[in-house]
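The following block contains the structure, expressed as structure tokens.
The other protein chains are all here in position, but one chain of the complex has been omitted.
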Amino acid sequence: MNDDLPDDDDLPRTSPTVNLEGLAADQLRSFIERIERLEEDKANIATDIKEVYSEAKSSGFDVKIMRKIVSLRKKDRHELAEEEELLDLYRAAVGV
Amino acid sequence: MNDDLPDDDDLPRTSPTVNLEGLAADQLRSFIERIERLEEDKANIATDIKEVYSEAKSSGFDVKIMRKIVSLRKKDRHELAEEEELLDLYRAAVGV
Amino acid sequence: MNDDLPDDDDLPRTSPTVNLEGLAADQLRSFIERIERLEEDKANIATDIKEVYSEAKSSGFDVKIMRKIVSLRKKDRHELAEEEELLDLYRAAVGV
Partner (left out) sequence: MNDDLPDDDDLPRTSPTVNLEGLAADQLRSFIERIERLEEDKANIATDIKEVYSEAKSSGFDVKIMRKIVSLRKKDRHELAEEEELLDLYRAAVGV
């Protein structure tokens, strides 16, 4: 059992809405604070990602195209090939 | 200067689009791989956040309301109080 | 059957990917153009909505709060009341 969580018999009544005091309030606060710490880590990494893009930009690379490369590399190769084949077909049909 | 990046005189010609080989290609790949590693870290933290919410849910807490609490706690207290005062005023005026 | 669509035996081969010519190409183009006309209508209405908000703003109303009112009014009254009761409970517990 995760040490942040009390053992079973101290769990809030079936629904915490009845009396959110004492243990249930502490438990809620602890969940919220854990989430906030993780959200902060996530925000810091998002900042780091932005910094790499701006470093690349100042090295002369195009950020918008780099983002497309990053998203293309997430795709399965065969799926990507099939998708692009169909896209070319549709592009030819509607002339774009 | 970050060791991933070559020093100035090896930087790609004014625009990398002309000849993206050798150093410029390596440089681009290095930027992309750094971004991918950071994106992976970010995705892992997003998974961790989901796990905390589901842990809270199984403890009887309402995830949707918890998300509102997390977002309220990001706001400046005075701004929040002003906003809520105005919201109450408008709610009374239009009856919601 | 919608008159834009050919009757059954003119439908594209089981999968249009094989030969997207003639009828299938016309059919695709017709679908795309219908979607584009609808997207344009939708964009015009989005512009109209922005104009009403800016009209309200110049009349002294707070757009951000108005948006909250619009979203609150979409909710079922009882659900909204329950949600707000739980939110107040959680806010008191974590002090926000």
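Think of it as A, B and C in the order they're written, each chain with its own count starting at 1.
Here is the rule we use: a contact is a pair of C-beta atoms (placed from the backbone, for glycine too) under 8 Å apart; a residue touches a chain by one contact, two chains touch by 3 or more.
In this text, all values refer to a predicted model and were calculated from it rather than measured experimentally.
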Option touching the unshown chain, where A:L23, A:A46 or A:L72 are the choices: A:L72
Given B:R29, B:K50 or B:K74, the one touching the chain that is not displayed: B:R29
Absent chain, residues of chain C that touch it: 2, 5, 11-12, 14-16, 24, 27-28, 31-32, 34-36, 38-39, 41-42, 45-46, 48-49, 52-53, 55-56, 59-62, 66, 69-70, 73
Footprint left on chain A by the chain that the document does not show: 62, 64-66, 68-69, 72-73, 83, 86-87, 90-91, 94, 96
Residues of chain B in contact with the chain not shown: 16-17, 20-21, 24-25, 28-29, 32, 85-86, 89-90, 92-94
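The rule is simple: only the chains that are shown with their structure count from here on.
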Approximate Å spacing (C-alpha centroids) for the pair chain A, chain B: 7
Cα-centroid distance, chain B relative to chain C, in whole angstrom: 25
Shared-contact residues (touching 2 or more other chains) in chain C: 86, 90, 94
